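Excluded from the complex is one protein chain; the other protein chains are retained at their positions.
We just call them A, B and C in the order they show up, numbering each chain from 1.
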């Protein structure tokens, strides 16, 4: 029966087992899993949360990510008030409602994605940024809905959509409804395509399961941060399935994804804004501003 | 420099090194390379040129193939008078003109393909059948032209095209013009597609190089005869390129092509007509006759 | 659970009320099944289930029946529903994935394309079919088949029956996530009418890869879920043996899927499950697909594609905005 396990949320940790964000960490989130250096918050902020010693990319919360990427003062958040219901009355060790409320208090977010309009390097675009700290970046109805609305807005305004992913997969507590966010977001990308609007996807650690197997893999250009785990099934479950099989050291990491042809570029965090700016310029429907 | 060799006509023999047809054979063409049995012509005719001992598929000449496949009396040949010119005044050990004349005398064909209209299992279709005996089934201007006309006729008459291939590749004596038969035939298949007409390709031994890398790989359904060599580059050149590398035993054969996902079915010669009849019925634009 | 043979007038009126509720739920007509005579009793069964949400035991029974080793698989239905079937094989790159069967065949005097998972009956075939768990190569073959259907105007059927995508090294290295995404994308884009039916296990991404259809049906004892009960139990309860509890919590059974608007109709099975009578199961499945197809084939292709997108667009449940 072990072969049957089709895990949707697996790797909640960042490379080297650090926490999934500053809030829900195991071990101290500011200790570098690459070189064991420890940093103050302000030190990491100054380096965009990249280890100045070894280049390890620490997780970035969605609001911080937006601050890093978009032109100051240009972000206007939309659909901030969209919240999950609990259609299944789901209760495992705790109720889904409790988990949601707790996640909202802990993260200050309504769900695992922030969407809105912004400018990057003076070019207008729509943005959708996921936050792994909110229930492992899992995709439930809200993530699907806000992503779909972002696509529709981009199509309507004839703008590209820049999407930064970080997700352990589906939101199990929404059962089959969480699975349906895959076709729902795929349909939303199709709306973008029908309008010839570009989708740029930035895959960050970790992007797995249902998110990787839907909109995250449908970008016109696909970028990854260094070291990010990008796998439909993470290494632990693969290992469980075929216990004898030796996993390659960089199994599922951005670097092996590049080698195996699944991403277009690995871009360090410090270069990300410029890189996206170049893409926005290349895909712009009108001349430079 | 050996890596540079990009051979277009290589395997002129059939499996086990028998000749490429009844006319241009090395060794006796009626001795089975599979089991060394020897047969009279009439014995082989009676079994569609399949060895009754071991199932080896001997090469079939184009006119025989048409007799085997189409309903009696329904084939009307078209474009029989199209002939190659010699735009390069090509001369190797002999002149291209001499080779053409000799091939015509030996095979009774104007070039390496016969095209026309027919019915198979009572369903009308266009057919294009290659003949390996004519200069190794090589594709020059005539093969390209007659194939393209067959596609255009099929599109105009809203009929499927059934194409049986056997080719060593490009007709080197026509130089770059022979290479251009690849895009030319690809464009012709696109005409078929634009008319939603089906293309059924039957790959027979050997189908290689330029023919495999153009229309032969663009069928809606791709069938092969057992044991056929289907490779862009044949085993000898591959062996020359990386001399140390061990070729799999069935390298390039139909059976490995099926396993590796390149053909839809391997159909024995005795079943071919029925199989194509089923395809014609399934793809028919009108109800059964 | 079995319907009355002759429901009373009061029951009929209740049925109509519930039927109306169901129809409003999805704003789609209910599936007919075979023959007008049987409609009411079949409807009754669906509605009985919905009146009283299935118990944990009933949900688990579905899980067991969906995985039943004798349950009919894709090729069992193909054999019974298609007059002729030509399998299309291979992804044209690496291999022919035997966990996904693709082909074209004649269904009710017309040609359709089919993609479906195939688990395999005996030990040998099960290994060959990888227990119905496809590799990226399988989705690539399915995409090829969808594109062929699109080119030739063949309606596309898909039969979903997989524990999920295969969690192995090579499958990951070949881009499993990406190909599940692209398979869905192809199903959004093709112009032809598409009908999917979950006939056993609708397991997660491997299932949804081929289930983005105009109409999605589900057999009475099939399950459709984001994760296996065991997987869910292992993660949320940290205890694999809590699978039954997990299943009751995430409700993968057909009735719940219908009520949540995930599937358009439930396809009745013979009493005791599809494994008790392949022919009867196939007959009802065939009629249900035929009905579903009739509904969507009247619609213009462009509009059908818009409706397909709109249908999935509405899936999910949001909290009512605070006022």
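Rule of thumb we're sticking to: a contact is a pair of C-beta atoms (placed from the backbone, for glycine too) under 8 Å apart; a residue touches a chain by one contact, two chains touch by 3 or more.
This structure is a prediction, so every number in the text was calculated from the model and none was measured.
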Chains in view touching the one left out: A, B, C
Selected from C:103, C:116, C:138 or C:178 as touching the chain missing from the view: C:178
Option touching the unshown chain, where B:113, B:142 or B:228 are the choices: B:142
Omitted-chain contact residue, chosen from B:117, B:204 or B:233: B:233
Residues belonging to chain B that touch the chain removed from view: 1, 3-10, 81-85, 87-88, 90-93, 140-142, 144-145, 148, 170, 172-184, 186-191, 208-210, 212-218, 230-233, 237-238, 241-242, 245, 247-248, 251-252, 256, 260-262
Contact footprint on chain A, counting only the chain that is left out: 193, 196, 198, 220-221, 258-265, 275, 278-279, 281-284, 287
In chain C, positions touching the absent partner: 92-94, 136, 140, 174-175, 178-179, 182
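One rule holds for everything that comes next: only the chains that are shown with their structure count from here on.
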Set of chains adjacent to chain A and to chain B: C
Between the pairs B-C and A-C, the one where more C-beta pairs touch: A-C
Identity of the chain that, by mean CA position, is farthest from chain C: B
Chain A and chain B, separation of their C-alpha mean positions in angstrom: 51
Centre-to-centre distance between chain C and chain B (centres being mean Cα positions), rounded to whole Å: 42
Euclidean distance of C-alpha centroids - chain A vs chain C, Å: 29
Multi-partner residues of chain C (each touching 2 or more other chains): none
